[in-house]
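Only a single protein chain was left out; the remaining protein chains are all shown in position.
Chain IDs A, B, C, D and E follow the sequence of writing; residue 1 opens each chain.
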Amino acid sequence: MAVFDINPIVNSLNAVRQEWRRSQRRSREPGGREFPSPQAITKILDDLKGVLFPMRLGPLDLRQESEDFYIGHTLDSALHALLHQVRLELQYQKRHQPHDGEELEIRAIAVVQAFASALPDIRRLLDTDVLAAYQGDPAARSVDEVLLCYPGVLAMIHHRIAHQFYIQDLPLLARMSSELAHSQTGIDIHPGAQIGASFFIDHGTGVVIGETSIIGERVRIYQAVTLGAKRFPTDSNGKLEKGLPRHPIVEDDVVIYAGATILGRVTLGQGCTVGGNVWLIDDVPPGGHVTQADSQGMRTCDPAAEE
Amino acid sequence: MAVFDINPIVNSLNAVRQEWRRSQRRSREPGGREFPSPQAITKILDDLKGVLFPMRLGPLDLRQESEDFYIGHTLDSALHALLHQVRLELQYQKRHQPHDGEELEIRAIAVVQAFASALPDIRRLLDTDVLAAYQGDPAARSVDEVLLCYPGVLAMIHHRIAHQFYIQDLPLLARMSSELAHSQTGIDIHPGAQIGASFFIDHGTGVVIGETSIIGERVRIYQAVTLGAKRFPTDSNGKLEKGLPRHPIVEDDVVIYAGATILGRVTLGQGCTVGGNVWLIDDVPPGGHVTQADSQGMRTCDPAAEE
Amino acid sequence: MAVFDINPIVNSLNAVRQEWRRSQRRSREPGGREFPSPQAITKILDDLKGVLFPMRLGPLDLRQESEDFYIGHTLDSALHALLHQVRLELQYQKRHQPHDGEELEIRAIAVVQAFASALPDIRRLLDTDVLAAYQGDPAARSVDEVLLCYPGVLAMIHHRIAHQFYIQDLPLLARMSSELAHSQTGIDIHPGAQIGASFFIDHGTGVVIGETSIIGERVRIYQAVTLGAKRFPTDSNGKLEKGLPRHPIVEDDVVIYAGATILGRVTLGQGCTVGGNVWLIDDVPPGGHVTQADSQGMRTCDPAAEE
Amino acid sequence: MAVFDINPIVNSLNAVRQEWRRSQRRSREPGGREFPSPQAITKILDDLKGVLFPMRLGPLDLRQESEDFYIGHTLDSALHALLHQVRLELQYQKRHQPHDGEELEIRAIAVVQAFASALPDIRRLLDTDVLAAYQGDPAARSVDEVLLCYPGVLAMIHHRIAHQFYIQDLPLLARMSSELAHSQTGIDIHPGAQIGASFFIDHGTGVVIGETSIIGERVRIYQAVTLGAKRFPTDSNGKLEKGLPRHPIVEDDVVIYAGATILGRVTLGQGCTVGGNVWLIDDVPPGGHVTQADSQGMRTCDPAAEE
Amino acid sequence: MAVFDINPIVNSLNAVRQEWRRSQRRSREPGGREFPSPQAITKILDDLKGVLFPMRLGPLDLRQESEDFYIGHTLDSALHALLHQVRLELQYQKRHQPHDGEELEIRAIAVVQAFASALPDIRRLLDTDVLAAYQGDPAARSVDEVLLCYPGVLAMIHHRIAHQFYIQDLPLLARMSSELAHSQTGIDIHPGAQIGASFFIDHGTGVVIGETSIIGERVRIYQAVTLGAKRFPTDSNGKLEKGLPRHPIVEDDVVIYAGATILGRVTLGQGCTVGGNVWLIDDVPPGGHVTQADSQGMRTCDPAAEE
Partner (left out) sequence: MAVFDINPIVNSLNAVRQEWRRSQRRSREPGGREFPSPQAITKILDDLKGVLFPMRLGPLDLRQESEDFYIGHTLDSALHALLHQVRLELQYQKRHQPHDGEELEIRAIAVVQAFASALPDIRRLLDTDVLAAYQGDPAARSVDEVLLCYPGVLAMIHHRIAHQFYIQDLPLLARMSSELAHSQTGIDIHPGAQIGASFFIDHGTGVVIGETSIIGERVRIYQAVTLGAKRFPTDSNGKLEKGLPRHPIVEDDVVIYAGATILGRVTLGQGCTVGGNVWLIDDVPPGGHVTQADSQGMRTCDPAAEE
């Protein structure tokens, strides 16, 4: 007799899946998984990191004089792999409606081409982030250390790539890219967030930055800072409205210390400072300083909603 | 001459180990490692994820029409691998007392069979969690995105499996399973916690849920929420008592915002809301709202203990 | 026609790199990467974990009677791999000044030899950490579970090794070692922190311990505790001064509960307790208790700086 | 200055490739490799070996009671992987002529379905080969040893699969399959050869069996035996004619000893024996015995051609 | 509809397997594969090669001063892995008869211990083989080149290990070990062959050496040489008798050139030479020379049998 009787479990699992698929109105058509793959995205991002920073994140045996060969080859390979994932996401988006395969292919190619063209600017922005970290942390000894060791920089590499996917209307690829960094760093930046140059996140664990956040240049934030939504706007039917601006605007040169929570479409004025653990749901004027003590009085009694 | 003189270091390390083993009253009998292996657990959990969600977490080339073959094969392999780990844990539990090998084997098989039979219910519960995340997060675009990208869902897959190990009295396997998710997501759910259907953790980094927590249905919590113990009950000898209920009860439809800390065997009544960063050591009535401002007055002066 | 036109992107990326290198005054000399490698450090640390705890973190098929063979072989291999990384870091430190290769080699060997000699003491300290976790957590069932499953213990293994690199003046290797643990555990301990025996971090996600922190024996801290700097001392030119003591001193037997933030060169006196979420920028007397309520009044209006 | 000047070599290699492509009238259209892949074939054959002999060539942890799950899953995966390779080969066959993609897809599916349906018969034939080896070699101790260790059996597993590809008009897949065995065993059987049941090749190194060979049942041959072509038939233009029968017919129960060379469309009559090192270009009557001495006189003075 | 209908094929394959198992009188009891594994043997042999020649076939980063650590660790690991394979083979040998598990375990341990004790002598013999190759091939430039590059030496490393398994009555492990070398080198030495010191096989492809061959010291043979059996002795029932001496005895200092075939229990006297392609079924006196011309007359008309 077999040690375990597998058959009834296989059958029950099958029944649960059919139940789910029925409830989700899934077709029961046979077929493979037509969905972007986190493993593929991981490989693409690893290649793109090498393309952006060949002598630090590329292969160990790379030499400066042959960087361009490496970059050309790796970029070509990464873009074609990306093209396949883009196709899958576009098909998935259209799965409930008839669509023209050729048109979709043209769109996919255009999207990848646009992404590729943005890479030099992404590198330029990331260079400002590296410098910001180097200048903002007295413990940093070199820009190389910052690039290789700082979780905040890793999170920004992923974010600046994921943000491109987001503005190309590829939310799944964007999300997969940013979750890879979230898992490694504990820093959770929504791909939709708009973040200016020279951004520095120190330590980083527990940082959450919401989808419609707008962050200026030279902003510095510490671990466990949340830029969240205060409440979810609802439409006349009580359904959540999507895409409305609901996260903070952080102007240039702002510093936000660890554990601060800023909720809703408030504006932190240029050069202001938010102290550690502060709970904030109001604007701060340019140059202002908010400490936890100040922030007590500002609280409304409404339960603070965050997304 | 050798570059490094290894021998004295090997000898010193040996001496420290003997010291430790003496202090731990370890036998000095030769022999191999008789202890469950995190690597084995990792493989088993990866297989079980494929068994539960074959078209999303199974192999990339799987097709819907042959799911059951894949599931049967993978489940059989995973259960036998699990059987071996269960044996190791049971032997370890009995290491200081005489025990009957055959009885232990019967127990191991029964435990794995019971675990296997629970898998369809685990899948059903996880489906409710996926739906809860999809409905609770306006940014979520599809249930597939939720299943593949949300750290809170990954944590719940691990938890619902680990909880089965826990109630089968396999605390080591349970702990190894949940620590795998903790490491990837920053979400630390003790395998003992009882959690109802449709549970949703957003962002998740820094969440801690203690061993005797009881959570109802449709509960939603955000990053950095702690459901902890207020103090450790001690027995008449001053020793920590184990297993006493010491973590919160969270009833159905409760929402707890980011950074809230709820300590002790308090009850959050059905449908209540706990605001961000709130520090709470008292009950909240059903439908109640607690904000940080409210919570200031409730504090006792005792140092709050957490486990 | 090619699907993507790679050439202009390769050229633009080249231009951005040249810009960066000019701004960093990098030589344009061809050559390979002369920089320590995180992958190499990962392998070295995995080997060292096996050397320190052969029957728990070494190979699965190891047997007690042949531990010393395994340790000798693995240690020799790890030390020579480390020697190579040390060479790279020393060369990198001297990259802007002329230096004597032979002298540097002698220094590298001496540094690795000193590191190796410290390993037995590192193991002895880690044994106290394991015991502290076992005794401090009522949920812990065995020292083996603690060693294999507790993220706080993993963080301390990395820290006690990284701290050796730090005091040997190898900040890059130190940082790479501690970031590996940070990524897996969410616990961010600067390699410079001095930590006494029997240290226990529970749960751990979000813990940050700054460079000049000094922690006594038998200290216990919980998740999301920050031991930070209040402000960065500046010299007469307004430049950040490095290396000044700016993080807390935590004396023996102190307990700090989850979410507490302690900033600046304050002293937490022996045996005192700091409650959860407390924000603290002043000394606490020996045996004292601080709760969140107490701490409200202590706040200055200055924005709290943290590093 | 770079150590090596790569550019001129890259350019020269490019020039040689263009020369070759021009000479081969290759299009210079950009595009990927549209050609079956030996690596893919290797994986497919490994899977098929497991499908045919699950408890000996399947995964180590397979158990008899769940064979069918394994087989169903692996077969499904292997057939879809094969479908992709079949597509590539069919497209390659049609590369110089217009063709209808849909028709080609229908053909590819039909071919794979036919192949799959032949698998049970392939297994049945291979069982006879295993038994023949077991019975024909006094050193063989069990059928399991024969299946796992005998190169002749490995070569026949590949051949019986490759022959199916051959008769489905997939010569590239057929060739790749048989060359994998050739490389491992030194036995070179053309996929076109027709080989009856209970075939046994002992030792095997150096065996060559040509495309139009026809081998009956219960035939036994030893190392370095060649069944070759005597000369290549040419058409009236002096061009080699393809597909004409040009290799030996070996009837049932024939034994051919090591090093024998049999060339041309001769017939070795039922039950005859060919001695070691014999050179043979004439028929042998049923039951006949040919030794090297006999064979001297038979030689013509023409140079013996072999394919 | 599914692309392929897998079910009928799975069922047919199942039917063929049942047929085979019935014909082989296999139990239909469920259970795993209880049979030595070629993959395990491959790993064990790789480890043993490192144990025997640490600085040439061991890990690349090994250093001479710590060889013994490496050897002790690797040997211990290899012996325990071997112990497991020995157990499997002994159980397989006894599969049709009742047996005492404990006795079998004692036997397995004794066998492995005996094998281990033979390793220094194996190394000593292999050193003579290496020297013989170096001295016998004018193209050889160093003993290191011989050890690393000569297929004949690789075949002898496998043979001298396999022969130990053979004399410990472990024919499956022996056969698996020698087939690994056969596949890589084209040299097929039966594990039973007794081969003296300083044996050299040049080129090697196609060499076959039968089970009861006895080879003296300082013998040299070239590619495609066969030491085979002339006919298989049968008992009074016409069944093949096993184990009877049926292969050549080759005395000290004999040289056999490429392609020579020597069959039956003949003796090649000390110091004799056998020319290329010679077919030989008679004794050769000490110091004699046989060429192909000589050998023509010796032939009998019987079909030459070889095993």
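As a convention for this text, a residue touches a chain if its C-beta (ideal position, glycine included) is under 8 Å from a C-beta of that chain, and two chains touch if they have at least 3 such contacts.
This is a predicted model, so every value here is computed, not measured.
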Q | Sole residue of D:Pro38, D:Gly196, D:Gly271 or D:Gly288 that reaches the chain not shown, by the stated touch rule | A | D:Pro38
Q. Which is it among E:Leu62, E:Val86 or E:Val250 that touches the chain not included here?
A. E:Leu62
Q. Looking at E:Asp100, E:Asp144 or E:Asp169, which residue reaches the missing chain?
A. E:Asp144
Q: Spell out the interface residues on subunit D facing the chain that's missing from view.
A: 3-7, 9-10, 12-17, 19-20, 24, 28-33, 35, 37-39, 92, 171-172, 175-176, 179, 182-183, 186, 188, 190, 205-206, 208, 211, 224, 226, 228, 232, 240-242, 259, 261, 263, 277, 279, 296, 299-307
Q.
To test your reading of the contact rule: which positions on subunit E touch the chain that is missing from view?
A. 51-52, 54-56, 60-65, 67-68, 71-72, 75-76, 79-80, 83, 109, 112-113, 116-117, 119-120, 123-124, 127, 137-139, 141-145, 148-151, 184-186, 202-203, 205-206, 222-224, 255, 257-259, 273-277, 289-294, 296
Q: State which residues belonging to subunit A touch the missing partner chain.
A: 59, 61-63, 65-66, 68-74, 76-77, 80-81
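Basically, only the chains that are shown with their structure count from here on.
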Q: Any chance you could name the chains that touch subunit C and subunit D both?
A: A, B, E
Q: Could you put a whole-Å number on the gap between the CA centroids of subunit A and subunit D?
A: 52
Q) How many angstrom lie between the CA centroids of subunit B and subunit C, rounded to a whole number? A) 26
Q.
For subunit E, give me the residues that contact two or more of the other chains.
A. 2-3, 6, 10, 30, 32, 63, 65-66, 69, 80
